[in-house]
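The complex appears here without one of its protein chains, the remainder shown in place.
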C-alpha cells in the first residue's frame, strides 16, 4: 500500500485508534508522575535539583547533558554522581569534563558521542582510561560525527525515525558504528547517509533563566540544546535565576514550560563552564582537571571532596 | 558500492576532480556577474531595486517572494511587473495579494504553493480567474501542504535533494502533485513521505535593515525567509533602512552579506503588509483588494495606475 | 440572557471546547476568535500556537492575520515556520488542532482545495491545504468549526485535503496517522462528535432553539443522532461581552 496516497479506505470494526490517546515518543513527557500536571496545567514543575535528578534520571537511562562548552550542566551531573546512577548511556556531541567525571565515577556503561575532549586543553583521561583499560567499568562507544549527531537530535525532536545528511562518506566510522546507513533519494536516485533519531530518556541542560511557569530562556551559544530537550522523553533544566518575567534578550532561545518536565534553580550550576551574562569560564579549572584526572587516586579524592561531600548546589 | 563505507579506493589517473571548483547548487550564487564580487570581497552588493530585479530576476525563472503576511516584498513584486517578466514559476507557501497581482499581470506560468488567499480577508480573484479561466494566461499549479513546502525549502537550504516528513498521508494531494513520494526508514522500516528540495533561481524577501556590507537583519515573524534565501541560487533583499551597524534585536534573524546576492534600500517596500517596528499592516488595502481584484478591468486599471506608472520605489 | 447570533453561539460553543492548559494550533478566523475567547474566559493558560511561528501568543486583540505583529509581540517564543511543523506539530506535542472546512463528510474528512468540476478545471478554486493536512494528522484531537449546510456537509468531499477518519474505523491507524482525528465539529446549529465505534459524526448537542429536523436538512447524508442528545447552554452574558469586545478590537485595528 502506498501510505502517501489515499490507499484502501475500507471499513473495519475496530475503532480503538479513535479512542486512543496519541502514544508516540513524547507520550511520557506529559505524564511523568506529578511532575508535569499541576491543577490541570501543562507546565514544568519547579523542583530542588536533588528531587529532579531522583525522579527524572533512572538507572539504565539514556541521558544527554548537552552544551557546547557554554552552559554545561555540571551541577546536575554532580547530583547524578551523588545519587550513584549506574548503567547510563551518556549521549552528547562534545563530552567534556563533566562526562569525564561521570565516566570515572562509574555511572556510564555506554557513550554516544562525536568529540570527546577537555575543550581548549586536551584529552579526557577518565574517558581514555575507561576505553583503554575498562576502569572503573567498561565503556562501550557509539561514535559519530558532529553533523550526524546534530541531525540525530533534529530527527528526535521532529518525531521522525531518521535523518538524512551528506556525511561519513569514505570514513572508517561506518565500519564501527552500526547505525550509519545509506539511503537513496526517491527523486534523483542519489545516495545519501541516514542516521537514526536520538530520543534520550532524559535531557539535562543549564540555562540562564526561567519564569515561574517553567518557561526557560537561554542565550549566547545555545548549541543543540533545544533539539536535545525536544527529542527527550523527559527534561530537566537547571537555571541561574528564576524571574517573574522573561524580558526578551537578543539571540535568545525560549523553551515553553509545557515542553519541559522540570526546572531547578541552581545558580552557578554551569561552573566551571560559563553562563553568558552571568559568569565566565573558570579556565584554571579546565587546566587543573588535566592533572587531577590523570591519576585514578587524585580523581577519586577530588570526586569525594568536591562532589560526594558537597551539597546539591555544589 | 556502499557510499557510506570506505568503498574501493583504487587508483585512477584522472585527477580532474581535485582541480575542479565545487560546482553544487550554490556555485552560481558566488559568481553572478559583478554582483557578488567587489574588490575580492564576498558580500552583497547594494543596488537600486530596478537594477536588482533587472539583473537577478529573469524570464522563465523560478522565483520565491516569501513572507508570512509580514515583510512581504510588494515593491520588488511591482518592479517585476513593471519589467514585464514572463513565464515565471512563482513559489511560496502563502501566495497572497502580491502573487495575485503578478498572476493577474501575466508574469506567471506556474505556481508552487500550499495556501493561496488574501490573508484575513478571503480568496484571491486573479489567482482564481487564472486557474478557472486561464486569464490572462493559463496557470499550472503544483500544490503542497505547509509542512511539505517548509521542508522543501529546508532541504534546498541544506544542499540535500529531498526532505522527509510525516505528511500528505491519506489526502488527495499526491494524486495531483507528482513529486510527493514515499520513503522507508532504513532503521525501522516505517514508511514516511519524501518531497524534493526547492532551489529557486532567485528568492526575494523584505527585511527591516541591512548594513553597508549587506548583512541583513529581520525580526518579528520571519517565517521561512532564511531557508528560502539559503535555498536560492541568487537572492535579493529589500530593506527599510541601511544602517552603519546592526545593533542586536531580540528575535532577530541575521543573514550574512556573503550569503546574499544583492540588497536594495526600499523604505515601505512591504506595503500594504507591515515591517515589524517600522509600519503596521494597511488592512484597508487588503479589504479593498477584494473588490479591486474581482473584476479584470478594475484590476488592470489599478495595476496601470499604481504599478506601471509608479516609480521603482512605489 | 442577551440576544445572540448563531455565529456567536457557534464561537462560544467552540471556545468552551478548549480545556485550560492545553496547547492549541489556531487558524485565523473563527478558530482564532474562539481560542482567544476561551483564553479570555475559562482558559487563561490555553497555549495558542499560530503557524506563522508564534508559540504561546497572548494577543490583547484579535489578530488580523496569521502573521499579525501582535502575535509575535506577545508570544513566549517566535520560531521559524519549519520548526512549527517539524519540532512542534509533527511529534504530537499539540493537543488540539482547530480547523475550518469548505466541505466535510460524515467521517470528518475535510476539503479546502477545489469544489466541483475537475482538479485541473474546478468550479471553485479554494485556498488549498495550508497547514491542515498535518494538523489533522498529528494533533491530539481536531476540532472543526464550520457553518452547517447541505453544500458544506456533503456525502463525499470533492477533494480530501485533510483526513478525518477516512472511510471509517481503523483507517487512521492503517494510514499511520498518529493524532486522534476530528473528535468534535462545532456548527451554527449544534455540536457533532465522532462516535467512538463507528467514527461517524453524530449530533450530540443542539444550540438553543434548533431542532434535529433543521440539522438534518442542513446535512448531506443521513445524520446519526445521539440517544442522549442535549441542548447547549446559551452564551452567558460574560461570554457575549468578552466576545463582542474581542471582535470590536479587530474592527478597530482594521
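For reference, chains read A, B and C in written order, and residue numbers begin at 1 within each chain.
Convention: a residue touches a chain if its C-beta (ideal position, glycine included) is under 8 Å from a C-beta of that chain, and two chains touch if they have at least 3 such contacts.
The shown structure was predicted, so the numbers you read here are calculated from the model rather than taken from an experiment.
S.K.: Could you run through the displayed chains and say which ones the absent chain touches?
M.R.: Touch partners of the hidden chain, whole complex considered, are A, B.
S.K.: If I consider the whole complex, including the chain that's not displayed, which of A:43, A:65, A:88 or A:150 touches that chain?
M.R.: A:150
S.K.: Would you indicate which residue among B:48, B:159 or B:250 is in contact with the undisplayed chain?
M.R.: Of the candidates B:48, B:159 or B:250, B:159 is in touch with the missing chain.
S.K.: Of the residues B:183, B:255, B:270 or B:292, I need the one that contacts the missing chain.
M.R.: B:255
S.K.: For subunit B, enumerate the residues touching the unshown chain of the complex.
M.R.: 3, 6-7, 9-22, 24-27, 40-43, 154, 157-160, 215, 226-227, 230, 253-256, 258-259
S.K.: Tell me which stretches of subunit A touch the chain missing from the display.
M.R.: Interface with the chain not displayed, on the subunit A side: 67-70, 93-94, 113-117, 119-120, 123-124, 127-128, 131-132, 143-147, 150-151, 153-154, 165-173, 175-176, 190-191, 220-224, 226-227, 251, 253, 274, 276, 280-281, 283-284, 287.
We take it that only the chains that are shown with their structure count from here on.
S.K.: What is the distance in Å between the mean C-alpha positions of subunit A and subunit C?
M.R.: So the centre of subunit A lies 37 Å away from the centre of subunit C.
S.K.: In whole angstrom, what separates the CA-based centres of subunit B and subunit C?
M.R.: Each chain reduced to its C-alpha mean, subunit B and subunit C end up 30 Å apart.
S.K.: Return the residues of subunit B touching two or more other chains; collapse runs of consecutive numbers into ranges.
M.R.: 165-166, 168-172, 175, 190-191, 251, in rising order.
S.K.: On subunit C, where are the residues touching two or more other chains?
M.R.: As it turns out, subunit C has residues touching two or more other chains at 86, 90, 138, 160, 166, 171, 175-176, 178.
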